[in-house]
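Every protein chain of the complex appears in place save one, which is left out.
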Amino acid sequence: MKRIALLFLILQCALCSAALAIDLPPVITTDWLEKNLATSEIRVIDIRKLEEYKEGHVASAVNAFYGSWAVKRDNLDNQLPETEDLQDVLLAAGIGGQTPVVIIGKVDTVADQVNNTRIAWTLRYAGVERVAILDGGMNKWLAEKKPVSIEPVKATAAMGELKPNPQFLATKRDVTNALGKATVVDTRTPDFFFGVAKLDFVQRAGHLPLAVNLPSAWIFTKEGTLRNNDELKAMATGVVGTDTAKEIIVYCDTGRLASGWWFVLTQMLGFQKVRMYDGSTQEWAADPDSPMVRFSWD
Amino acid sequence: MPVLRISFALLILTLALVPVSHAEDGLSGCVSCHTDEARIKALYTPTEAPPSEGEG
Partner (left out) sequence: MYKGFLVDRNLLSTDPHFSQGCGFCHMGDEKGASKADAHRGLVKKPSDDLKICGRCHDQIAANYGKSLHYTTAGLKHGIRGRLSTAEESLFNEKVFPKSCNNCHATCGDCHVKSPTIGGVNPGLIQQHQFVKRNEGKTCALCHGGRVYPEFTGEYGGTPDVHYQKGMTCIDCHTRKEAHGDGSTVTSRKQVADRPACLGCHPRGSDKSDKSRAAHDQHAGKLSCVACHAAGQYRNCYDCHLGAGATAKPGFILGLDPRERKLVTTLRVIPTVRDTFSKAGVAMENYDALPNYWDTVPHMIKKRTDRTRSCEVCHTERQGFLSKETLLKGGSKANEGLIRMPPQLP
């Protein structure tokens, strides 16, 4: 009899937790966050610099600044940390695979804007299933004079082991093998794609053979919020087509901008096979044997 | 037309009284200027400090 009662209790708890599981859309508004802030289930992470966080942050947010999630490795910027280091960051922020995570950053520049999507990509790669970004970031929250706290929040460390999702990551070898098969998307602005502009640390100008151009800078409005869903869908499908099952690889210079369209395609528009080339042009152009196309739109 | 004249006269009067109003507050010149956000912002735009080449 006791056993049956216990089973019922377990079943009831399971049903309750399923019912309580929060529905986390990939992009949340400041109003949504304010309304759901008290939900203990959500882990809010503030990815701004520690100094900015200390000057005022959303009440329950823990600081896990951008540089913890994207480091310099093998002379390449913005790379995934070693798996055990990434696990340390994740668990210290109180994030397990099932934790719904809201990312709050700033949106002053395009780099700031895509920092949010880069962390979303990193979390999904790390095996976190539900991830959202705050539309308009901390800028919008502050502009709307929503409440802030200056008390640092320390998360209770999560337990567990990282199980990365390699399907979100493309290596240089993956890209080489996929040329001519997958749709390769250059997410830099057209002057970089065409090859009239180049960052100092990138050794050659131009784009990967057969790549198409879809700049991540165009995902956002001048206020730093995302363009509306219909507009983003039209922009994306106009370049990569409507087949959500097709294989796509996005890249940029260091693997930061590219996360913008990775996020929109996979988390908002339902594309299923989109990988980001983390090494991007910084790695590709450093190898003289890797082909590049300059002064051509094809 | 008289409305325009009255508005203009009021504007001149307001401008003339601005320094007087600070004096009536009993505030020093330093305080009246340095707590006036619009005036201070118009007078000084801070620039971001570059990374130091010095010891450190």
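Each chain carries a letter (A and B) given by its place in the written order, and its residues are counted from 1.
Basically, contacts are C-beta pairs under 8 Å (C-beta built on N, C-alpha and C of every residue); 3 or more make two chains touch, one makes a residue touch a chain.
Predicted model, so just to flag it, every value in this text is computed and none were measured.
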item	value
Left-out chain, listing which of the shown chains it touches	A, B
Residue among A:63, A:116, A:267 or A:281 touching the omitted chain	A:63
Missing-partner contacts on chain A, residue numbers	49-51, 63, 65, 67-68, 71-72, 77, 82, 84-85, 88-89, 92, 152, 154
For chain B, the residues touching the chain missing from this view	19, 28-31, 33-35, 37, 40-41, 43-56
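Everything below uses one rule, namely that only the chains that are shown with their structure count from here on.
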item	value
Averaged-CA centre spacing for the pair chain B and chain A, given as whole angstrom	45
